[in-house]
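Before we start, here is the structure in question, set down as structure tokens.
What you see is the complex with one protein chain gone and the rest in place.
Which chain is which? They are A, B, C and D, in the order written, and residues in each are numbered from 1.
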Amino acid sequence: MKRIRLSKTNRINFATYGGVILAYAVLQFLNGGGMLSSTIRGQLVPICAYVTMALSLNLTVGVLGELSLGHAGFMSVGAFAGAVAAAALPITSDPLRLAASMVIAALAAAITGTLVGIPVLRLNGDYLAIVTLAFGQIIKSIVENLYIGIDDRGLHASFLENRIIFRDGGRMILNGAMGVNGIAKISSFTAGFVLVMLVLVVIFNLVDSRAGRAIMALRDNRIAAESVGIPVTKYKLMAFVISAAMAGAAGALFALGQNTITANKFDFNTSILILVFVVLGGQGNMWGSILAATFLTVLPETKAMRGLADYRMLVYAVVLILVMLATNNPTIQDFINTKFRKKKKKGGAVK
Amino acid sequence: MSEQQKNSYPKPKLVPVPSTNIIPERDVDKRPILECRHLGIDFGGLTAVDDFNMAIGRTEIAGLIGPNGAGKTTVFNLLTKVYQPTRGTVMIDGRDTAGKTTIQVSHMGVARTFQNIRLFGNLTVEDNVKVGLHEYTKYSALSGILRLPSYWKKEREAHEKALELLSIFDMQDMANYQAGSLPYGAQRRLEIVRALATQPSLLLLDEPAAGMNPSETAELMNNIRKIRDTFQIAIMLIEHDMNLVMGVCEGICVLNFGRIIAKGTPDDIQANPAVIEAYLGKQKEA
Amino acid sequence: GGGDGQKDGSGAAIKIGGVGPLTGGAAIYGNAAKGGAEIAAEEINALGGLQIDLRYEDDAHDPEKSVNAYNSLKDWGMQVFLGSVTSGPGAATAAESNGDHMFYLTPSASSTDVIGGVANPLTGSVDIPRRDNVFQMCFVDPDQGAYSAQYISDNSLGSKIAVIYKNDDIYSTGIYNSFAAKAAELGLNIVSTTTFTTDSQTDFSVQISDAKNNGADLVYLPTYYEANALILTQANASGYTPKYFGVDGMDGILSVTGFDTSLAEGVMLLTPFSADAEDQRTKSFVSKYVEKYGDTPNQFAADAYDCVYAIYEALKDEDVSSATSASDMCDLLMGKFTSGSFTFTGLTGENMTWDASGAVSKYPKGMYIQNGAYVGMD
Amino acid sequence: MLIFLNHLINGISLGSVYAIIALGYTMVYGIAKMLNFAHGDVIMVGAYICFFSVSSFQLPPAVGVLLAVIACTALGIVIERLAYKPLRQATSLAVLITAIGVSYFLQNGAQLLWTSNIKMFPSFFSSEPIALFGGELKITIAAIVTVLACVVIMLGLTWFTGQTKMGKAMRACSEDKGAAQLMGINVNATISMTFAIGSALAAIAGVLFCSVYPTLTPTTGSMPGIKAFTAAVFGGIGSIPGALLGGVLLGIIEIFAGAYISTQMSNAIVFAVLIVVLLVRPTGLLGKQIREKV
Partner (left out) sequence: MAMLKVDDIHVYYGSIHAVKGVSFEVNEGEIVTLIGANGAGKSTVLNTVSGLLHPRTGSVQFMDQDLKGVAPHKVVERGLAQVPEGRRIFLQMTVEENLEMGAYTQPGSAVAPGTADVYKRFPRLEERRRQVAGTLSGGEQQMLAMGRALMSSPKLLMLDEPSMGLAPILVEQIFDIIKELHAAGTTILLVEQNAQAALSVADRAYVLETGRISLSGTGAELMASDKVQKAYLGG
């Protein structure tokens, strides 16, 4: 019998918070002292965005237990909503404008999540996965054909064709497939850190509450959960929409840390990449997601990997395969279990 | 089992109410908790249950037995709307359940366990019970995330209530174990506790003693009675262990090929030639 | 001259970095540019004098990774930046390098979003302000689009025109937009406009039937040659043989392994570079490239080759060394490029000049394909 | 009408290419219970091998196809042994991610070996397309061969998994590996066999795919792979006729959406139709509606 002490979950949660805070403090310190390379500095914000994405998808995959292959779609909605909001909002303070844009992005993604979730969550397993993949593709197509501009009369939008006529001083924000260009980079590492912490708090507190238990009960056994009166659709949708909102906020953080974003960025491959973070870090394991997202984002950009030149992506693929094989190897798992969890309770006596 | 336990209720007398249905005499002046009329379901060409009529008194312990494949589990699935019936009606406490979902039926006071154990295997024992308490520890998801005072208050209540329920089976000590890693018998007991947590007025148990040895079974029998006595609810159980069925059930209903072939007290049933032929066999008495 | 400076710093070469898709679906462009630039650097280093240390990093055609690659080049000590090869990433690194004041000369990121300061042909708005450190070796997309429309109109090439462009590609969309604007102005008769994306570029039957069913006699293809090769092949198989007009992305179609060049007979295109050109410099470049990489170079290779040479020309008489800061280098090169007196002749054009807009002044040559080779149209 | 027919023919041609890939997908997916995202890349490898056999070594096309089949079968078995077999006990998601790693590996390996430059796949079918309605409608031989191959493979696989001992053993393994072992089934050999068949089909799909749409690059397989996977789910996971139906329908919908609605949105429309169909039939077109026994 595996015994989970309440305090143990709490310990893990606090260790996770602590680890994130420590990482932030150390990096901020190094950065202040100019001790970080441009490569690392340039990746601080994207890492926070990917960590948030991984946490958000882990809520869907690990806690709710549904496979989503279109999570980048929500990031996309958030990224473009955030970029448009940041360009349009008449707020002069950058941090405030960033915060407002992220909230708008989260809302936009949450609304999309609701629209997607209501029909989709009736499906199960691989069928649900394929439908989320489909939604990811649809969102990409829509953004690629969407034009949004701004002038002194406000926002203008058109679909499929750019029919926007500006008054003087107007400009395009979202230019269809060409995406958003010349974004003012207002995201900061601190903002990313705050977002990651917020997302962690929401996930940990949600999981350890009535709603979280209902969601996990659905994951473990839907029929049994129904039999004790858990409203399935409500809780599935709740988890899905919260997850989408987080992805939206991550999208805005990401977009506002880039000069250019295009719909292509948030395609199937990105959805898969985020799934890789979640699976590698362990389903339902939040600190695992954080580590995996960081590791796999930084890895291909390291000096050593860049030094491999043509073989870089090949080696990346091999590393990915080897890591998966190692983390799933029963012998290695046993080894970790015996080494690091010595005080595990043995099977309880049978009455 | 001891004499005393056996007599905690006077030997039941079954009386017809309403129409052909029979329930214990003490429950007649109250509305039956469950009434099925002409209930039936077909799977493709197969008629799994047909013309099933039954009533259960408010504090009755009823048994549903029959050969394998007779349709017993299917009846439970019909009562809990896992399957929608092809024909007939199910009334819970006088209210029709037509068009209702499993979730709504649960809220109407029906709880069940499953023939193949269905726990929330990755949650702790306590959390399994707390999921059962879902309707009775209400606070919004937002106050959970923000840890508002209502969260702390309700969580404490839920914790206390969960431990109290677990204590029925002496399982408080296991509260923090992962449910999926419990021994088989404990898993079966936990399923019952979880069902009880929904505060049902009718508890359906599908083969609760399966995989238990005789002493565990004997203890289970006591507990079934204890549950009925403390919560004053009706219990309907499916079981192949005749010691248990004949020991705790007041009214027994025998299914064969989806149809009722006999109803009555344990004594009636044990003496019924059709039941012996179809189900009990010419065995040494149970 | 600064001859002394170079002699002192012999061995310590100027660090020039470039970013492009070396892996993934767009790897064909990045690897071509990298190859062209490498040949130029080798030639220059063989001359003695100013030495070049060239380094290319992979961005997998992704703006985010392009910035990462740019940053890693900065960490390496890059002094001059050859920009990104493709437009989307190019816009991202352009903005980044602008903040760093790093000189940026891209071989092929032709979108106006890269240099900034150019009006959107459809809305007239200037969406991106000019990035003063950024220069292009290729001509900007709107110029090509407008130029194509003008050319088609002037020479009455088609009475009914079909356009097939790549909807999720900045390059193709950029050219299309200005073509459409100019065509409307000139009164060209566009009867069919269809698109495709990276996800759907395996099959063009819909686009081809649309053009065919609308009776188009000229198909305008502001797209890259690997899609064009398939379009031509599929159209031919379905019995449709219109005239084709391409832009610089069409260049390369003749050297696609296994492509039936007879299908490209009569295809018109605008290109600054032709691997079949007879001049000595092109011949030598092509033979070196073929020897080194086993493929015929396309315009990406030629443009990148020119970029390295242009930087070399601009710096060779200056007092620069590996110790010169990127920012000083940027001031120096910006001064040179916008001086009006700096002209450069390379594989892709003669007497090219730049001004403060960052765009190169060279004009595409109209070519058509005859007997599997390019022939000048005029 | 003619135009409609033309689109229909194009749709069937595209669809049967999806279908042929989907059949291989379904085979592995249905039996090994894993999404083999590297399947599309095995297709690419098969096409390259055939391309080089025919173009560089001047071998006859039939030999090229044969070599591709042999090489891909071997590749499939090797991948399975090295990357998937050690994960038999792991979650299906872990295997999925490993498959993605294999997919990256094959794509990047192909790029290193064969460069990223496109190759035009040679046309094996030298004869002229069949002309109907006085040449207004042309059907290429490659398209006809693809459609036929598709149907033959579908029938072959249906017979194989439904009727043969090996095929049934595969289904048994897909349900419960432990119980299958207790029946005396060599689970490892059976799963290797599944991959061998799936990869052989991938080689054939690669050759046919490139015959119809002849541009070949290291990423050629990935998008058709995803589309074919979608088609397989559309038709009903694990259903062999479903893969065929799903593939063909997907192709037709894609062509019609582009032709009659908008090429810009055709991809979105395809996926929207997919969603609607799955909402109406939550287990795909021909997927078995197995109700969970409670």
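FYI, contacts are C-beta pairs under 8 Å (C-beta built on N, C-alpha and C of every residue); 3 or more make two chains touch, one makes a residue touch a chain.
Because the structure is a prediction, the values reported are computed rather than measured.
*Asks:* Taking the full complex into account, find the residue in B:D127, B:E155 or B:E207 that is in contact with the omitted chain.
*Replies:* B:E207
*Asks:* Which of D:M183, D:I261 or D:V276 sits in contact with the chain that's absent?
*Replies:* D:M183
*Asks:* May I ask you to list the residues on chain D that touch the chain which is not drawn?
*Replies:* 165, 168-169, 171-172, 175-176, 178-187, 288, 290-291, 293
*Asks:* What is the set of chain B residues that contact the non-displayed chain in the whole complex?
*Replies:* Against the left-out chain, chain B lists 43, 65-70, 73, 115, 183-185, 207, 210-218, 240, 242-243, 278-281, 283, 286.
Rule of thumb we're sticking to: only the chains that are shown with their structure count from here on.
*Asks:* How many Å are there between the centre of chain B and the centre of chain C, using C-alpha atoms for each centre?
*Replies:* Chain centres of chain B and chain C, defined by C-alpha means, are spaced 75 Å apart.
*Asks:* For chain A versus chain B, what separation do you get between their C-alpha means, in angstrom?
*Replies:* About 43 Å separates the centre of chain A from that of chain B.
*Asks:* Residues of chain A that touch two or more other chains: which are they?
*Replies:* 137, 141, 144-145, 223, 310, 313 - these are the residues of chain A that touch more than one other chain.
*Asks:* Where in chain D do residues touch at least two different other chains?
*Replies:* Residues 108, 264, 267, 294.
*Asks:* Spell out the part of chain A that touches chain D in their complex, as residue ranges.
*Replies:* Those residues of chain A that touch chain D are 61, 67, 119-120, 122-124, 126-127, 130-131, 133-135, 137-138, 141-142, 144-145, 160, 223, 268, 272, 275-276, 279-280, 283, 310-311, 313-314, 316-318, 320-321, 324-325, 327-330.
*Asks:* Once bound in the complex, which stretches of chain A touch chain B?
*Replies:* So the residues of chain A touching chain B come out as 1-6, 201-202, 205-206, 208-214, 216-217, 219-221, 223-232, 238, 284, 347-348, 350-351.
*Asks:* Would you pull the chain D residues touching chain A in the complex into a rising list?
*Replies:* Touching chain A: residues 35, 37, 83, 86-87, 89-91, 93-94, 96-98, 100-102, 104-105, 108-109, 112, 226, 229-230, 233-234, 237, 262, 264-265, 267-268, 271-272, 274-275, 278-279, 282-284, 292, 294 of chain D.
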